[in-house]
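Every protein chain of the complex appears in place save one, which is left out.
We call the chains A, B and C, going by the order they appear; numbering starts again at 1 in every chain.
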Amino acid sequence: MDVSERLAGKTAAADFDSPEHQARLAALYRDFEAAGMTPLWRTREDLMPFHPQPRAVPHLWRWAQLYPLAARSAELVPVGRGGERRAIGLSNPGLPGDPYATPTLWAAIQYLAPRESAPEHRHTQSAFRFVLEGEGVWTVVDGDPVAMRRGDLLLTPGWCFHGHQNVSDTAMAWLDGLDIPLVATLDQGFFEFGPDQLRDASTPDRSRSERLWGSPGLVPVSAAGRPHRASPLMAYRWAHTDAALRAQLDLDAEGHPGVLAPGHAAVRFTNPATGADALPTIRTQMHRLRAGTVTPPARTTASSVWQVFSGAGSVTLDGHAHQLEHGDIFAAPSWCELRLHAATDLDLFTFSDAPVIEKLGLLRIA
Amino acid sequence: MDVSERLAGKTAAADFDSPEHQARLAALYRDFEAAGMTPLWRTREDLMPFHPQPRAVPHLWRWAQLYPLAARSAELVPVGRGGERRAIGLSNPGLPGDPYATPTLWAAIQYLAPRESAPEHRHTQSAFRFVLEGEGVWTVVDGDPVAMRRGDLLLTPGWCFHGHQNVSDTAMAWLDGLDIPLVATLDQGFFEFGPDQLRDASTPDRSRSERLWGSPGLVPVSAAGRPHRASPLMAYRWAHTDAALRAQLDLDAEGHPGVLAPGHAAVRFTNPATGADALPTIRTQMHRLRAGTVTPPARTTASSVWQVFSGAGSVTLDGHAHQLEHGDIFAAPSWCELRLHAATDLDLFTFSDAPVIEKLGLLRIA
Amino acid sequence: MDVSERLAGKTAAADFDSPEHQARLAALYRDFEAAGMTPLWRTREDLMPFHPQPRAVPHLWRWAQLYPLAARSAELVPVGRGGERRAIGLSNPGLPGDPYATPTLWAAIQYLAPRESAPEHRHTQSAFRFVLEGEGVWTVVDGDPVAMRRGDLLLTPGWCFHGHQNVSDTAMAWLDGLDIPLVATLDQGFFEFGPDQLRDASTPDRSRSERLWGSPGLVPVSAAGRPHRASPLMAYRWAHTDAALRAQLDLDAEGHPGVLAPGHAAVRFTNPATGADALPTIRTQMHRLRAGTVTPPARTTASSVWQVFSGAGSVTLDGHAHQLEHGDIFAAPSWCELRLHAATDLDLFTFSDAPVIEKLGLLRIA
Partner (left out) sequence: MDVSERLAGKTAAADFDSPEHQARLAALYRDFEAAGMTPLWRTREDLMPFHPQPRAVPHLWRWAQLYPLAARSAELVPVGRGGERRAIGLSNPGLPGDPYATPTLWAAIQYLAPRESAPEHRHTQSAFRFVLEGEGVWTVVDGDPVAMRRGDLLLTPGWCFHGHQNVSDTAMAWLDGLDIPLVATLDQGFFEFGPDQLRDASTPDRSRSERLWGSPGLVPVSAAGRPHRASPLMAYRWAHTDAALRAQLDLDAEGHPGVLAPGHAAVRFTNPATGADALPTIRTQMHRLRAGTVTPPARTTASSVWQVFSGAGSVTLDGHAHQLEHGDIFAAPSWCELRLHAATDLDLFTFSDAPVIEKLGLLRIA
């Protein structure tokens, strides 16, 4: 018997526990089901919890385990049309059946063997690549070859054609982030094959997008009037990110504002044409904690994925501590309490669905 | 063997079909699974379809079936704290287990017996009520009693306390619309009980929100500087909606613009402080088709729910025609082809997730 | 000798007062002038005062004086192509030579004799009419005839064709407000003659714009995606304005929020498609003070013009009190201290350049 059914005093039906009442109720529920109806009073707590109750759980994947598996797959599975990418998604244990890191975010390790290339395609899903280590791959975004190197963040905004090629004799692996689960839930996915061969196989040091958009605060007048839903800048280079983080910590040491909190620098990758997040559905940030820094416990209703770029330390997720080593990836669902501890200087890349939650007016932070 | 695995010519592994290769592959997939990894090349088509492939299906519920079942439940189940509402959600057959009309929208018939009341609560979910018939119920939104009558649209924006009371001797039923599935998917739900008794049991003809915000184009200067995430106007009265629709068709007949298409009037319920949708996550509209009007087939990536307010006709959803009678409710998933035919003058209320899809830059219309 | 020239101790030129120095200085200033150069150090205080020092002064015009003069002009000057309108602008005494009420606002009394009409034209300047008394005139805005009656606010947004006709046997006069000075200062004025005869001489009770846009919170779906720089609603009717003001005072009396301050109701006329000011460069509001209400002294850097719609009282402008009678018009320049006192219930219409100042990020209120 349900909670509200127990409120017998409130109803004219005096005898709730009578066999006759129970029989009539059972018949009603059968008829509801036949009619495609589900009573709220039997589902309210699941549908409308007192606070977020994610099925997704806090989880950590070890780079030391991910990388060798990705490498093994390169020996067994080619990259080509159909499968499209040698990308292996991280499946949150709380979301069985769906290869999703969180309910909105897909995170994968992508691996490209020496001299291999992945054919062009495009999709409504927004994507980025974050490079933990290595170089030698170019991603071609709408015909513009973009070099991928350690520490870089590379974008492939929704509906841009893109393919990858490894021109080196060394394999390369990186983190792929996409809004596949969000787009799937909302039934917004469109996908289209492009040419099997990259449309521009050149390997310039700087992409055309960087040449046009990569100077701080400078916008081409030819593009100033146009809409820029996603960033027109396809690459955020490590040299800049590193310098910006170092500057924040230096300013902190000099007694000037800039850091997020003492010992904790953080930069957001943004669309230079609007100042908004680089991608409309994914927030991307790089954090740097000075050795010894411990962040206060914090919650947000955005879900996020983090990767250790360099250094070591630990993260406490809903009270459980996890050691953090180079390349480790963890997922923090909505309302998960997160706390970082930097054993050494610690650099972390993170991405989240915060722009989505913000645009819907639902973001809470505690 | 997968699509991309068949591309044997592209890889050094010459003998893809060899038992040894297959064994190694099987071992790899087992290791992937143990490590919480899912290869994209085995899931790509599901994750990233060529066009939206909603699990939700086009579906129609008959008012003639819904209403008697709701009435029966009033004899058997009281309204009270815990269950909170005698609301029965419409479950899309394509989404078994989840009582959702579409992947983002919850639609329910709510039924309040004579002299019954539903206790106050609040939640992050946005809600509205649309009244097919009847009167005698007041919904109290943050202490402001709002009369509910035939044809009215009533709002309860996210995190506003609200309860209902029926002060008449007649039962009343209406359509409830919420973004429960969206908020559930995004793990954004917060919920709080309010007082068991309504904080204002008075039954004014006009709510305070209407007295402040219900004059066309007039905004209280005291509120002009404040944020208005949702509409401050809690009621959109049928007299106004009806007049606006009639005016569009009259102007059409006089040769002036205004209608959506010849013979097809439509108004959107908006936030008078911003001109945006009345609720940040739900679009609400009323359509009126002159008898004989047939709309051209149309698709959108927003999902929607429709209710026949008056008149009769038919709807064709992805090629299947359904007769439409008074009160019938149907769901149109993303990218479903929809076509209306008005046998008589036909009024339809509809709500959708279009504001969400628009804000994320994903809306397509064809 | 200038302020900074007196700072002799700060310079190597020891002998500032020497005749030789003075002669060289005079020569320099002559050469500056010949070269089209003006030193800041001789003009700084004028150019960059410590606080706004408007040339415009607080000023009041008596309706009892304006109306008879306007009527006399009707006997002597016809309305027609070239002069265009029998409108007589109010010239702020602080702005001699420019017929401007404030540096950004033009205010005029327009007078149309029985059966007279004013030909169509259009201009980039935004305009409105506020009707103190009378009826019988229709203003035709882009072909849409809009009735003008007591208490109504009528818009003619920039670049809309418009003309007026008086179909009655009684003369009618009203207040015209435009951003002529602003547009003149910024050199943005374009002007075009339309037909000599109004393109639609009909006299409907309700304009087409009201039929489409005049229902509270309801927006035609056909127009929902389009830009709406100015309000698409051409008329704000007195019945609505009066009801909204009365409701605020009633709510105040009942202990609910809504008024601007105790005893002081105020509504803003807004663009229903955006919630912004009805015109992009002019804020329009109606205020109602309960008899006996005295407003606290207030300053804003927006300049404004006010007209007494009904009732009596007084206004204190920078410390000088002026009695207020029916129809009286006063101008309050930037940073003028303004205080209202309602002897009876007092209704005041006001317009200002606040949207301009806000958009430029310069508005201050004290």
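Keep in mind that, in the parts below, contacts are C-beta pairs under 8 Å (C-beta built on N, C-alpha and C of every residue); 3 or more make two chains touch, one makes a residue touch a chain.
These figures come from a predicted structure and were not determined experimentally.
For the chain that is not shown, the touched chains among those present are A, C, taking the whole complex. The hidden chain makes contact, of the residues A:228, A:299, A:339 or A:364, with A:228. Taking the complete complex into account, C:61 is the one of C:61, C:306 or C:351 that touches the chain left out. Checked against the full complex, the one of A:19, A:96, A:217 or A:296 touching the unshown chain is A:217. Mapped onto subunit A, the interface with the missing chain covers residues 208, 210-222, 224, 228, 231, 233, 236, 240-241, 243-244, 247-248, 250-251, 256-260, 266-275, 278, 285. The missing chain lies against subunit C, touching residues 2-8, 10-11, 13, 21, 24-25, 28, 31-32, 35-44, 47-54, 56, 59, 61, 65-66, 69, 72-73, 75-93, 99, 103-104, 106, 108-109, 123-125, 158, 180, 182-192, 229-230, 280-281, 301, 303, 333-335, 353, 356-357, 359-362, 364.
The rule is short, and it goes like this: only the chains that are shown with their structure count from here on.
Relative to the centroid of all protein Cα atoms, the closest per-chain Cα centroid is that of B.
Of all chains, the one whose Cα centroid sits at the greatest distance from that of subunit A is C.
The distance from the centre of subunit A to the centre of subunit C, each centre being the mean of the chain's C-alpha atoms, comes to 51 Å.
In whole angstrom, the spacing between the mean C-alpha positions of subunit B and subunit C is 44. Subunit A and subunit B have Cα centroids lying 28 Å from one another. Residues of subunit A found to touch two or more other chains are absent.
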